[in-house]
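Omission of a single protein chain aside, the complex is shown with its protein chains in their original locations.
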Amino acid sequence: MSAGAVPHYLPLIIVIPVIVGCVLVAVGSYLPRPLTDFLAIGTAAAVTGLAAVVLTTASHSGRVVTWTAGWRPAHRLSVGIPLIADPVSAGLALLAGALVTCALLYSWQYIQSVSGRFSALMLFFLAGMEGFALSGDLFDMFVFFELMGAAAYALTGMKIEDESAVQGGLIFGVMNSLGGYLSLAGIAILYSRYGQLGLPQLGAMLAHQRPDALVIVAFALIMTGFLVKAAMVPFHFWLADAHAVAPSPVCVLFSGVMVELGVYGVARVYWTVFSGAIPHHDVTRAFVVLGALTAGIAAAMCLLQRHLKRLLAYSTIAHVGLFVIGFATLSDNGTAGAALYVVGHAGLKAALFLLAGVLLSKYGNVDEHRLYGRATADRVEACLYLAAALGLSGLPPFGLALGKSVTEEAVAATGYAWGPVLFVAVSALTGGAVLRAGLRIYFALGPRPAPESGAGAGEETTGAEEKPDTKTLPRTPITMLAAIVVLVAGALATGLIPGVGQGFADAAQRLTDRAGYIAQALGHARPAPLRRHPAVSWTAEGIGLDMLSAALALGVAGLSLYAQCLPEVLHRIFRPARPVIVTLRRLHSGHIGDYVAWLFLGVAAFTALLGLPLL
Amino acid sequence: MTVYAYFVAAWLMLVGAYGIVRSRNLVHAVVSLAVCQSGTYVLLLAVGYQHGALAPVFGSTIKPSRHVVDPVVQAMTLTDIVVSATVTALLLALAVQVSKRQGTVDPDELTALKG
Amino acid sequence: MTVLLASALSLVAIVGTAVVATSQPERQAVTLSFYGLTLTVLFLALQAPDVALSQLGVGAAIVPLMVMLAIRSIEARHSQPGSRQESGDGEPGQPDEQSGGGQP
Partner (left out) sequence: MSHRGRLLVFFIGAGCVAAMFAVAFFRMPAFGGTMHLYRDLAVRAAVAHQTANVVSSVDFDQRGMDTFGEEAILLASVVGAAVLLRPSDEEAELRPKRPGRILPSTKLLGYALLPVTLLIGLDVVLHGQVTPGGGFQGGVVIATGLHLLYVAGSYPALDRVRPLAAFDIGEAVGGAAFGGLGIAGIVAATSFLANFLPRGSFGQLTSAGTVFVLNGAVGLEVGCGMVVLIAHFLRQDIIIAAKAEQAQ
């Protein structure tokens, strides 16, 4: 297809998965399993290919814009809905497509799919993510937010034989819906004054306005839905519950791209609609506080887990906290670094979840303590796990390390000198926890943990009763391994391919360019030429910090493996922390009422943090 | 009257959320969530209302004019109602399964997910 | 007109509160259905016949019906262990008068 025709075909990225999903619903029960699997994987791959074409076009022409149903804007107003792909949204569309392809490849033949319905739900989920990433309209974003949600709740609760799965799905559903409704209330409030819903139109109207209470309240409410999706403290409770119980290939999508789409929603809506009205430093302050709190609490929770998927889920929350700090710098480099961080993280975390799924299929549980030494024969898996875990803690040359170092530098440059310290500490703690689990499971290092040991016996989810995603597998199927290898290789490639940093820096400039977005969406304006920017690439200092966090992660892993063998003095140092840990654990109670109460307190706190200094 | 409708909407949202917080039954919590969402319908339609204006459906008797209430909020509310029905259905299905697996639908007694 | 709107709004607020305050879910299906009807009236008063029609079908009939069916499957399960005879009075397959919008 020629470059000029690309905008016309942009909606296909959203429509094709829905249509194929319909086909699977209609005839899925009559087709043989390989055919439905092939159809689903083929569709996901085709969507990925389309997204790649759009990304290429967008990085040349700035943005790919299409107004659905042909309602082009006049006088900066329109009745239609635009789909707008700038490099960041097209990149996310590509990431979502690629991860769904890998997840479906992993599921090939093995994940129990009731007459093609698992594949159909995955495709609807894909459509929701693509729609959310590409939409240029507030209400339309809400619709696709809900589509993501509807498919995701069902996918979470799929293993109906598993008592925690259905509860996790329910909690996820209630929290996300509540967040969505508060967002919708915010949209209605904004609409009452401005009478438009498109992001570019609203951005044009709000530019250079003094923000009054209506704008701030609307902003805070709209953000709530996205922050719930992004699992920021104290909206994060649902994530660990949902990830712990969803089938592994679904976790890949949750951790790899859905949660990040929440962060994207925050960045997109702030940059295009509100950045002209709400001063930058207030937004930076609010989100840096939120991100730091999230990263800290989640890193501590991560270290406390023995349920492998729950452990990985808390590590995701901690990393999302760091992404948010990166985007909150509101600088080109911070944004570029955080975007690169997201992509690098997606590949590694996806690989780790799939490895956890393999363990579950082979050994019947995901409890780190029970799995001790069970998988010593799985050499290939052990290597992949070790590589992914070290990559997660920041080991170069994975793309994650590059993103992390660029973000650290930008955060420090914004005036938060403690930023790099936090980044290194959180990477070391979460990476250490992941490594600890791997060293126990694959290498039988450290003393054998007692099945009922730990600070909070009876107060935690162990993962011993988790129901497998598949029939018990004697050995790892080649399709599963292939999916994992592709993911790890992809994560490595983002750090090694020259020019990747440059591409992300250009993409970040497009995301933060409000005027350019509006001009190109509402008119036929050519994109502004890109500013020259400092190189986004490996630096000696960054590599040093990355190596440091990887080394510290190894240290953390070693310490917690051999905690029993430490001298009494060291134990005494940690004793005052015990009540804090117990309280922290108790707060994650799995009680829906608690979570809703925290959600409202969170909205109030966030609004106060953002709005009070402005009034 | 100038803001009464808005306050009714906010009341419904908050009272629905309160229902979830103090709920002793997951089905009750799901229904409360539906009440919370109905607050958004009321808010949307209230935003688009105009005193004395007619429904935005023209016909042989009503000539096209601008003296109608906002059709856009109505379209949004329609979507919202579909979302409500479908989300409620999924959550009820999950609640039914929770009761089968754990033998209770009281959030205070559900213990599968902790820490 | 204003009086009609104000009373419809007040009714919705009161009935909505009543739905949340009904702690026995069996009765909630009924109050929810009634709440759906009050919302329908409000939407008509707000000049939104399209929305009122959907609300009538979804909010007053389909959703309460699903709530009722969900409650019955849950109750049937809870009265089972140990006392199989007891479940006889909640005989499945026999519709009771609580079917929200079903009653003509």
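Annotations for the structure displayed:
For clarity, chains are labelled A, B and C in written order, and residue numbers in each chain start from 1.
Basically, contacts are C-beta pairs under 8 Å (C-beta built on N, C-alpha and C of every residue); 3 or more make two chains touch, one makes a residue touch a chain.
Keep in mind the model is a prediction, meaning the values are calculated, not measured.
Note that the absent chain touches A, B, C when the full complex is taken as a whole. When the whole complex is considered, the residue among A:39, A:220 or A:561 that touches the unshown chain is A:220. Of the listed positions A:39, A:120, A:206 or A:269, the one in contact with the omitted chain in the full complex is A:120.
Although one chain is not displayed, chain B still touches it through residues 1-7, 10, 14, 17-18, 21-22, 46-51, 55-60, 64-66, 68-72, 74-76, 78-79, 82-83, 86-87, 89-90, 92-94, 96-97, 100. In the full complex, the hidden chain is touched by chain C at residues 49-50, 52-54, 57-58, 61-62, 65-66, 69-70, 72-73, 76, 80, 84, 91-95, 99, 101-104. Although one chain is not shown, part of chain A still touches it, namely residues 8-12, 14-15, 18-19, 21-23, 25-27, 29, 66-71, 77-81, 83, 114, 117-118, 120-121, 124-125, 127-128, 131, 135, 137, 139-140, 143-144, 146-147, 150-151, 153-155, 157-158, 160-161, 166, 169, 185, 189, 191-197, 212-214, 217-218, 220-221, 586-587, 589, 591, 593-594, 596-604, 607-608.
The criterion applied here is as follows: only the chains that are shown with their structure count from here on.
In terms of inter-chain touching, the protein chains here are arranged end to end in an open line.
Mean C-alpha position of chain B lies 14 Å from that of chain C.
If you average the CA atoms of chain A and of chain B, the two centres end up 28 Å from each other.
Chain contacts: chain C has no residue touching two or more partner chains.
The set of chain B residues that touch two or more partner chains comprises 30, 93, 95, 100.
On chain B, the positions that touch chain C within their shared complex are 1, 4-5, 8, 11-12, 15-16, 18-19, 24-25, 27-28, 30-32, 34-35, 38, 41-42, 45-46, 49, 51-57, 68-69, 74, 77-78, 81-82, 84-85, 88-89, 92-93, 95-96, 99-100, 103-105. Contacts from chain C toward chain B in the complex involve residues 1-2, 5-6, 9-10, 12-13, 16-17, 19-23, 25, 28, 32, 35, 39, 42-43, 46-51, 54-55, 58-59, 62-63, 66-67, 70-71, 73-74, 77-78. Residues of chain A that touch chain B in their complex: 139, 143, 146, 149-150, 153-154, 157, 160-164, 166-171, 173-174, 177-178, 180-182, 184-185, 188-189, 191-192, 197, 241, 244-245, 301, 304-305, 456, 459-461, 585, 588-593, 596-597, 600.
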